[in-house]
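Report on the structure given below.
Shown here: the complex without one of its protein chains, the others still in place.
The letters A, B and C name the chains in turn, as written, and every chain counts its residues from 1.
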Amino acid sequence: MVVILKPKTSTEEINKLTRDLESKGVTVNPVIGTELIILGLVGDTSKLDPCYIEANPYVERVMHVQEHFKKANRMFHPEDSIIDVNGNTIGGRKISVIAGPCSVETEEQIITVAKDVKKYGASFLRGGAFKPRTSPYSFQGLKYDGLELLKIAREQTGLPIVTEIMSPYDIEVFNENVDVIQVGARNMQNFDLLKELGKTNKTILLKRGLSATIEELLMSAEYIMAGGNENVILCERGIRTFETYTRNTLDLSAIPAIKKLSHLPVIVDPSHAAGKWWMVEPLAKAAVAVGADGLIIEVHNDPQKAWCDGQQSIKPELFSNIMDDLRIIAEAVGREI
Amino acid sequence: MVVILKPKTSTEEINKLTRDLESKGVTVNPVIGTELIILGLVGDTSKLDPCYIEANPYVERVMHVQEHFKKANRMFHPEDSIIDVNGNTIGGRKISVIAGPCSVETEEQIITVAKDVKKYGASFLRGGAFKPRTSPYSFQGLKYDGLELLKIAREQTGLPIVTEIMSPYDIEVFNENVDVIQVGARNMQNFDLLKELGKTNKTILLKRGLSATIEELLMSAEYIMAGGNENVILCERGIRTFETYTRNTLDLSAIPAIKKLSHLPVIVDPSHAAGKWWMVEPLAKAAVAVGADGLIIEVHNDPQKAWCDGQQSIKPELFSNIMDDLRIIAEAVGREI
Amino acid sequence: MVVILKPKTSTEEINKLTRDLESKGVTVNPVIGTELIILGLVGDTSKLDPCYIEANPYVERVMHVQEHFKKANRMFHPEDSIIDVNGNTIGGRKISVIAGPCSVETEEQIITVAKDVKKYGASFLRGGAFKPRTSPYSFQGLKYDGLELLKIAREQTGLPIVTEIMSPYDIEVFNENVDVIQVGARNMQNFDLLKELGKTNKTILLKRGLSATIEELLMSAEYIMAGGNENVILCERGIRTFETYTRNTLDLSAIPAIKKLSHLPVIVDPSHAAGKWWMVEPLAKAAVAVGADGLIIEVHNDPQKAWCDGQQSIKPELFSNIMDDLRIIAEAVGREI
Partner (left out) sequence: MVVILKPKTSTEEINKLTRDLESKGVTVNPVIGTELIILGLVGDTSKLDPCYIEANPYVERVMHVQEHFKKANRMFHPEDSIIDVNGNTIGGRKISVIAGPCSVETEEQIITVAKDVKKYGASFLRGGAFKPRTSPYSFQGLKYDGLELLKIAREQTGLPIVTEIMSPYDIEVFNENVDVIQVGARNMQNFDLLKELGKTNKTILLKRGLSATIEELLMSAEYIMAGGNENVILCERGIRTFETYTRNTLDLSAIPAIKKLSHLPVIVDPSHAAGKWWMVEPLAKAAVAVGADGLIIEVHNDPQKAWCDGQQSIKPELFSNIMDDLRIIAEAVGREI
């Protein structure tokens, strides 16, 4: 940590602040110039609250040098983490594809889609049972009935199921019934939910918030991991920017960034990012090329009749074509699907 | 609602879509030009999911004309809502000031600050007991003990207390013990929490999310109101932009915008927006001038020793000066403090 | 300047970089910890290109401590600059109001508006002759004929004229004919134009770019000042964010920020920021309350017939009312209009 003091801060004040900081267990190295006074803090600064230091009137600014995440940090865990879900892995050489409809609608629908996506190479089934919707008047999902339908689809296809949780009240039910618990973008900083999930042993798919920085995403992963659950998969799904042509702006640079900063696997959601079905193909290809460990793609047997997000869902046939192309790109970057 | 079809869509397809939409209870008026085909939808379109329509391959775009919020909408409730909290009102001619420390720390601290802010004109006491922090390793608040200290401060000063909730598990405790329940920016779209709060009768202070549009803020208020609880106060606290000099960018245009769209009271948090104590004064003045119904300001008796956010807290003396100036500006815009 | 090196950088590499940096005229103070190696650079770092240092593979990051602007910096010029334009000042106790139509349209129009705004208290007349439009097919302004009409309006009212330049080719004509040359948001980093304007003696009204940081705005002012022309007025006119209800998001925090960083006067354009005429009043009030040195407001005698930007122009009668209210707020913050 680097503390910049105001020019002309007196030696007395520098010493006072130095003693105060050293009493908190760090070593302080002062660099004193005519127009610049810096305190270089060495040691365990992770428990030092920067805003505590910034409240000192002689402090101009506090600059972070090291990342605040420990368990998610590649520095302390150099090899890639590989998460195992009932024998299916995410994070190794193989690129994992999670596919399925936005919402679980009917038994027939979810089974049809599940069989199709399995046939074309998906290794996980997604499907929303609890749906976060901007409007209280929109369809909110089939809820517990949806979970039951997902279980039937799992039974028939063997695909592990991935679905979103919205309330800590449901953790027990999810823990018993689903394979991967998704935390949606809007709940990425629902710290209470993250803490509760940290107490489970389930794999958590943590989506990046609409306006979350890469570091904040990793800090939210850290909340889960600090609780003891290190089975975290990250997901880039577009950030909010001024551009309105696409629903969100898919930040593919986040993939190499996360790979450098963390050992956790990271996948990409091209469906939600763009909000346009015809963009899923090029964005999925780009995601594999850029180094993502997997994809989560919305597939619906009849997008026009989808109960929600039909405009971003692709049909099974297109999914099949995309998978074929992805295999070649995966190979070109030393991976396989 | 306006549906734009692709140029050259056949009459057959137009008729098919028209029948489909009319079966959902709206009247469809087509406008057909050579390069432009529009369907004007009249009637109750609030239950019509735009993404359902957009999934139709002949649909170019769906445009909203009316707002999606009903209970929060000024159109159906032209007069300003005035929320009453134990005899203190927010939303009328009087500008309400909520003040207090970021975190409740000790009995002495909270009582000292409470007495000071009351003396200088605050009508509510704020203080964080449960703290949403980016890092799991930062101080997370005194929790239930903090609530107890707030109650003591209320007892001694008579000021109603405002504090943030982070989990639906705590609703019962908050309902019994606090006067205004704050929903923080990070939980603005924690729809599950909003729904639960909609079942209570408590006043809810709903903060705008870091990347939430004004419409989304109003939709989140609608979640609470749809549940039956119409005691909602909105709060602008800065949005996330590219500018890094301030922590967030205070969007004061949101105040007249919200006043036009909704009847709910809206207040401003100048402390969190800028993240710099010396900006609280000019921003508070601007907030009153722009038409805000209140302010929420961080005041600490010893900001340098604050356990969090000390850099944005002001001392009671400065608070006193600011209140004096605000009184004159309030008068200039036909209000009082 | 602070240079963070990668952990485990060898002493040899540290020494090599130190020698390299010292050869460029700065003093290097190393702070060496087990997980953190910092070089504190003291001396004149303004000519040191940070990207030159960052290209070194052992460098993790370069952090700026001091601002890069010199002539615009309050540190080296503590008192507020007051710019004099033909006896009208911007930057002192008096808040200056620049008003007039978006575009100069006809002699009658510009004279009518000029007389009206003068009557109600404006001290400068604005009017676009050269118009930057997103589309090449939109009205581009009356150009040189517009300048002539502005001159007639100045003759009849005595108001100095403020108008936008779009090309370095026109500097001579502007220099001879207008009183304040405006650089629009889209040209804020048209460095070539800024350099040419730096060679003149005219007052320059420099608008903040749509996505320019406060520091970048000040650096653009520095371009003009470095050329020898220190008559620069800054203008906050809204930045581009994700919010779409307003055309741009007026960043009023930029006013106290600029006041702290620089001695240059800064004014606010509430008309362009919001893009809605009914927001001009509350935003103008907020701008005065927050500490702006002036306002630039679009006034049109017949907004419905305005050739451009009619939706954000106010009528002279409303302008008159706003001016009356602003006088009270100005007084409340120790200023006058």
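In this text, contacts are C-beta pairs under 8 Å (C-beta built on N, C-alpha and C of every residue); 3 or more make two chains touch, one makes a residue touch a chain.
Not measured: the values here are computed from a predicted model.
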{"item": "Touch criterion as defined above, residue of C:K6, C:R19, C:R93 or C:R133 at the omitted chain", "value": "C:R133"}
{"item": "Hidden partner chain, touching residue among A:I152, A:V173 or A:A332", "value": "A:A332"}
{"item": "Positions on chain C contacted by the hidden chain, ascending", "value": "46-47, 49, 51-52, 54-57, 68, 132-139, 166-169, 186-187, 189-192, 195, 209-211, 216, 219, 222-223, 226-227, 240, 303-313"}
{"item": "Positions on chain B contacted by the hidden chain, ascending", "value": "2, 4, 7, 27, 29, 31-36, 38, 40-43, 60-61, 63, 65-66, 75, 211, 240-242, 244"}
{"item": "Residues of chain A (touch criterion as defined above) contacting the omitted chain", "value": "211, 213-215, 239, 241-246, 249-257, 260, 273-274, 278-279, 282-283, 285-291, 325, 328-329, 331-333"}
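The criterion applied here is as follows: only the chains that are shown with their structure count from here on.
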{"item": "Same-site or different-site touching of chain A by its copy chain B, using the half cut", "value": "same"}
{"item": "Rigid-body rotation angle, chain C and chain B, from Cα fit (steps of 5°)", "value": "180"}
{"item": "Centroid-based (C-alpha) most distant chain relative to chain B", "value": "C"}
{"item": "Where chain A and chain C are represented by their mean Cα positions, the distance between them in whole Å", "value": "39"}
{"item": "Distance between chain centroids, defined by C-alpha means - chain B, chain C (Å)", "value": "31"}
{"item": "Centroid distance [mean C-alpha coordinates] between chain B and chain A, Å", "value": "26"}
{"item": "Shared-contact residues (touching 2 or more other chains) in chain C", "value": "211, 241-242, 244"}
